[in-house]
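The other protein chains are all here in position, but one chain of the complex has been omitted.
Then we have chain A:
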Amino acid sequence: MTAAPLLSVRDLSVRFGDFLAVDGVGFDVAPGEVVCIVGESGSGKSVTGRAIMGLLDGSVRRSGEILLRGEALQDASEKRMNAVRGKEISMIFQEPMTALNPGMRVGAQIAEVLLLHFPVTRAEAMRRAVALLERVGIRDAKTRARAFPHELSGGMRQRVMIAIACAADPALIIADEPTTALDVTVQAQVLELLFKMQRELGSAVVFVTHDLGVVAGIADRVVVLYRGKVVEQGTVTEIFTRAQHPYTRALIAAAPDVELPRTPGLRFPTVDTDAIFGRADGAPASAPAPSSAAPVPAAPASLAGTEEDAATPALELRDLHRTFRLGGGLLPFGGKSLHAVNGVSLTIAPGTTTALIGESGSGKSTLGRCVARLDRPTSGDILYRGRDVVALRGDELMAFRRQVQTIFQDPFASLNPRRTVGEAVTDGLAIHGLAGREERHERARALLARVGLDPDYVSRYPHQFSGGQRQRIAIARALALDPRFIVADEAVSALDVSVRAQVLNLLSDLQDEHRLSFLFITHDLSTVRQFADRVAIMRAGEIVEDGETEAIFTDPQHEYTRSLLAAVPRIHLESAHRLRPLPA
């Protein structure tokens, strides 16, 4: 470290009621330096960022020192803090839609910062705001300055946020997961912009993120947090090449590597926090290992004419269209239409995994819902084992429902908060009248054990579990009916890397044991290289390219596939992927 840090955080603790969110965190930021604060959900990384800005609720207790060029900000008056915020330290938030004022034109929002901190006229502030918009790469800035936030795309909004953050030439920018809500190609552009601005202004950046790939591309130094404590800190080279702490090493090992060639049978490395830190009290533990001995539910009723047959594809889509009518009300005409799925054809062989990759709005979820018959295609055929899914009725539909299951993205939304975990996982059995109350209870225990959870948790409610555990419960629910085909819609995207690895390993095991077929819908290219047999790339309702996973990753044909692949943050420190030079 150089002699005079710009920012010095010492022994920072933040307490929400009885919960210690940040526990004695300390680190320095030199002028012009990029420090990444890395951690999984609940590690206190965002709270740390906000605590520096003094942006916590009054009811939250904060202790420790926050020194900006030696000035103690923790004791500063609100008046002084207002002068610091925006001028000395500015902040970029994860979700620009909620961080921008929805009722104010974006140009005026940038001008506001200038008016607050500089003796300029409104006209001059507006002129500078337009110049800033140009600087952050917004074309036709003069017109765009008069737009409201909702009229801009997510990436453009984040550019506006960056313009606001840079408006007063701050010495320090705190960026709290600024690209997490963005698509991977947009993320790459926004990161590039942020660090171009950083270079030009010479600001220091505290970058809060969960994504080690992003860290590898931008950081000078890294602070690793776990449950509010600093586990380890050091230069980016130290952390990535010779980390001292087992948690840091495990975290880096578990981070998906898009450049690692597909190795059949490879297990995803997991982070065993229980072994590293000891059991956290309160949180239910995971059972040590899923036991294959757990009783497997009865074989499913056969769908007439759909006997196991390696020659018949598990799923075949032929020229599938799904069009939504926007506006137009009750009348069958008028309004605009949106082609969410526009002529998709795809074949999935039994027992294999096909990854469907697309960015937001590409229609991939709509496609998944059509496959699971949760939505109806406008035209085209969906053949499940040779049978037309749309035409299924009565008993045949019920048999289909048993064989095809969906796992959703958000384990907090996909479990009914009012039903116990035991009820949730055996709902399928109850709906199909396959087991009485007693038997369902036994099955629930077996299913929880199957996904690596303690069977005694059957009578708990979903809110008592962590995100990863909830996703396993959702998987247990999908398994209850012994399905043949699973549509996983961003099933691991919301999970921390450590938990994601466990869930992916579990899904692989299940596939091996039961010859399951997966339609694995995701926006995240980095996990699928190891997981999927085939990959289909979807954009604007159409599949632009599909093929064997390795072929797609090593020799992408379509330009869009190439840009997607190039945009994935790499976990390596090679200069080709760095947005900034490595620190000496």
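What we mean here is this: a contact is a pair of C-beta atoms (placed from the backbone, for glycine too) under 8 Å apart; a residue touches a chain by one contact, two chains touch by 3 or more; residues count from 1.
By definition in this document, contacts and distances are computed from a predicted model.
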{"item": "Per UniProt, the name of the complex member that is left out, chosen from \"Protein translocase subunit SecD\", \"Alpha-ketoacid dehydrogenase subunit beta\", \"ABC-type polar-amino-acid transporter\" or \"Peptide/nickel transport system permease protein\"", "value": "\"Peptide/nickel transport system permease protein\""}
{"item": "Touch with the omitted chain, as defined above, among A:V14, A:A125, A:V223 or A:A372", "value": "A:A372"}
{"item": "Candidates A:R387, A:R401, A:H558 or A:R578 - the one touching the absent chain", "value": "A:R401"}
{"item": "Among A:K364, A:R385, A:R477 or A:R500, the residue in touch with the chain that has been omitted", "value": "A:R477"}
{"item": "Chain A residues touching the omitted chain (full complex)", "value": "329-330, 369, 372-374, 397-398, 401-402, 404-406, 408-410, 413-419, 427-428, 431-432, 461-463, 474, 477, 481"}
